[in-house]
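Some notes on the structure that comes next.
Certain chains of the assembly are absent from this excerpt, and the rest are unmoved.
For reference, chains read A, B and C in written order, and residue numbers begin at 1 within each chain.
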Amino acid sequence: MTARVGSKIGIVTFPGSLDDKDAERAVRRAGAEAVGLWHADADLHGVDAVVLPGGFSYGDYLRCGAIARFAPVMSEVVAAAGRGLPVLGICNGFQLLCESHLLPGALTRNQHLHFRARDQRLRVETVETAWTSAYQKGALLTVPVKNGEGRFVADGPTVDRLEAEGRVVLRYVDGNPNGSLHDIAGITNDRGNVVGLMPHPEHAIDTLTGPSTDGLGFFASVLRRLVAVA
Amino acid sequence: MARVFVDVMLKPEILDPAGQAVARALPSLGVEGVTGVRIGKRVEIEFDGEPDLDRARQIADRLLANPVIEDFTVQAE
Amino acid sequence: MTPETAQVSTPVPAEVTGDADTEQTRQPYAALGLKADEYDKIVSILGRRPTPAELAMYSVMWSEHCSYKSSKVHLRQFADKAPKSERLLVGMGENAGVVDVGDGLAVTFKVESHNHPSFVEPYQGAATGVGGIVRDILTMGARPIAVMDQLRFGDADAPDTARVLPGIVAGIGGYGNCLGLPNIGGELVFDPTYAGNPLVNALCVGVLPADRIQRSAAKGNGNLVVLLGAKTGRDGIGGVSVLASATFDSIGGPAHRPSVQVGDPFTEKLLIECCIELFDQRLVTGIQDLGGAGLACATTETAAAGRSGMHIDLDQVPLREASMQPPEILASESQERMLAVVTPANLPAVLAAAQRWGVDATRIGEVTGTGRLVIDWHGETVADVPPGSLADDGPVYQRPMRRPADLDLLEGTDPSTLPRPRTADELRATLLRMIASPNLCDKTWVTEQFDRYVQGNTVLAQPEDAGMIRLDEKSQRGIAISADGNGRYTRLNPHAGAQLALAEAYRNVGVTGATPIAVTNCLNFGSPEDPEVMWQFAEAVRGLAEGCEALGTPVTGGNVSFYNSTGSTPINPTPVVGVLGMIDNVARRTPMAFPAQGDILLLGDTKAEFGGSEWAWVEHRHIGGRPPAVDFGREQALADALAAAARMGIISAAHDLSEGGLAQALVESSLRGRVGARITLPEAADPFVWLFSESAGRVIVVAPAEGRTRFTDLCTARGVPWTPIGAVGGAALALAGLFDVSLADLRSAHEGTLPRLFG
């Protein structure tokens, strides 16, 4: 088997994960093998990258991602991310990455107080991450956002640093759907291997079921990197 | 500047999914000995003059709590 | 082990006053909603006075909501007149009907009301409405795959609408989003008739392997009864018998309103995953959701369906409050619970699956061969009843009926006498007011609060005419659903109103290219004790049953909601009718948006039909005359032509005409496609009638030049009249010789209304 065919991307299912099957579909569509990972199993089963999918882990009643952070699988994810494993958090996954301190800041209640689902215009702000290298810098995408708590906040110095270091990955354009600071839709860690996004690229892989195929690039990016590494 | 606190809690007989989810998560954090968790709202109302408990009560009754499922208490700072 | 028969302890009535008068020593049946003759019937069934637990069980099971005692005699027509359908795997009577959609797959769907709880506590009432209908679908063995919601409120600017609407919408979204169910459509209607009694109907659809349908029957002597899911609490006790079986006035105002439940969608999500795993591994022999009347209902219905007996040990039921008494435990309507019947051999595997999903599972009893439902608590038998007497042999009423006294007058006030727009400018202004009116305006403010993408199979969702879900990624097989209702039409003529609702839902499914195969319904009416309401109900049911017969689409299930009234006035009778269709290849679906180019055809006949129309309402607050005529033969031909055209790939858009007429449909398709249209009405046409009439059986279609003749031939062959009315293009809706409106002006009129009203 070649590295391309053999690339395995793990998708974690927490109690209350909802977009896990969609993420698996997107991973397969991009050409990788999707491996289901279970919250209670502290083992990444040798995957080459991890996706933390959208949903409402544990109902998200207290605070999004607050409880999932303590799942046994997360200590493995945190450790592997520290070793450079590519990790993508989508929506609830992004919230979980912030709660786990893999990414700075927090995602708070939308400014208009409503859950909002819409097809959102986005701009790719950096291609120097494991999950965006297949895009052109400045590319405009249309990808669904759907969340009630997607407003990114962080203290001033943190936001300034994210901007200065080019760690804002995605920005909302043509309207900010939730009041996010600096129109931030996604960020990365300083190594570029951990990325968190509020928009759902896994819902933009086929025009039959989504607004575009613009989301495929996230999964294609990580595959490209895995192939290069191999 | 005077503050009044309104605490809104689900009535005892009403299910509290948020509290329940936290209570169930505690053992995985290594916390034992907790028999129950209830999560409500704590609302801080700031008046420009005297703390007005009556007015706070009225706000709570009409805007902050639904008496069908919630109880509230009001106290000045 | 408790013996299977035990001495029933002498019941002590809760409110005995010491008075020797027999009337006084009777138990508090009236407070529980039972009538004197119903109480007597209980005594004669048991041959003794019921225990408090038994009385609670009978009172909830014989409530209007659970027993259908006023509607039964009429609903029978759905079965009696049901057209033969090879697709029907499970018909009315189970939790939801099941239809075969081919490739070994089956689909189940149903719509239900949660009107009264949503008025009392908008967010939680609506949320638990979604939770309840989802469990009905799950109970059939299906994975829920989508939801829809049909919402009706008082006037859009009425103060109480501002109180209830945001919470209800958020509650529908909060629960459905958290379950990971795409919301693929619904209705949003404003009318003062619903001012004191909003209607919250929720629909769910699920898919299952056709050979794995689950049944509720508790069978197999010695099999175990397992309660899955949430703990049982004091919330919502008597919700069914009190809330859904009486008007608010008679309950006695806010202070006496019984409590409603708080939904826990997270627990429901786990319950779904756990149950699907049990079904996949074929670990349950019977399953039933706990909804209205809780454990009392689930145990009696499963035992009655299995013609078995059951022994329940109430001490095993996990409680939130240890002090709960048997009547409370039995009548509690705590959400997110299911009752499963499993063989002893399978119990360990059931418990293991439950544990994996973090779902509480508790063995609470067993199936017996006694034909009795025996319930023990603290070492005493607190109930010993024949289950069929609660589940099937409840009271049945042939309620008196009377045609409403004002109906002749209403029919006589024909909208033809209302002033109409005469000049082109007046027509243009009318159009802009109409598309901005609350019932016709853009619904994005609502639908943006719902996830439509989750599960990755949503092919069509709001604002399309019907929602469409792909069932299988390989075969591309799919289903389409629409649910519609019109209380004003039904007020003017209940028989016709129900048929118009059916025709519209049928047509909405048809325009997508899907073929309608089955029907569900939610019948929202006033008090059955009002003979005029009962007449409306009987007429609507007759109309719907006859319509289903004519269309060849059986009713597979539904729900009745009585006692809906604003003050002392019953709501406009509001049957909501849902139609399910199937499509072989979802990639062939026809969307509503205008493509960049193509000819626009109007299919069907346009007549001056304004009775109960949106125009009469928006412009004159008028309701009168006759609703539009229905022609089921035409509807069938239309749907057939549209399905054939979709298969052949010869049309590129289709949109049905309903409230607001042609003008509304043109505006919606233009805005969705971000392209205008140049319309030339036939020379003899009265532009007002053509733009705003609500004649049924009409659709606009866009046919690209290549396919146009093939399409019109196809229509002609089926007897569907067609009229070329123009072409797509430009940045305005241009009516030749009349007026132009730019897309930007259309958009700001159409999209501004709800944000302005609700923020």
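Rule of thumb we're sticking to: a contact is a pair of C-beta atoms (placed from the backbone, for glycine too) under 8 Å apart; a residue touches a chain by one contact, two chains touch by 3 or more.
Worth saying up front: this structure is predicted, and the values here are computed from it rather than measured.
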{"item": "Number of copies per protein chain type, counted over the whole file", "value": "A x1, B x2, C x1"}
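Here is the rule we use: only the chains that are shown with their structure count from here on.
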{"item": "Whole-Å gap between the CA centroids of chain A and chain C", "value": "36"}
{"item": "Interface hub residues of chain C, defined as touching at least two other chains", "value": "264-267, 358"}
{"item": "Where chain A touches two or more other chains at once, by residue number", "value": "58-59, 61"}
{"item": "Complex contacts: residues of chain A adjacent to chain B", "value": "58-59, 61-62, 67, 70-71"}
{"item": "Residue ranges of chain C touching chain B (in the complex, touch as defined)", "value": "120-121, 124, 230, 233-235, 254, 257, 259-267, 320-321, 334-335, 358"}
{"item": "Of chain B, residues touching chain C in the complex", "value": "10-17, 20-21, 24, 66-69"}
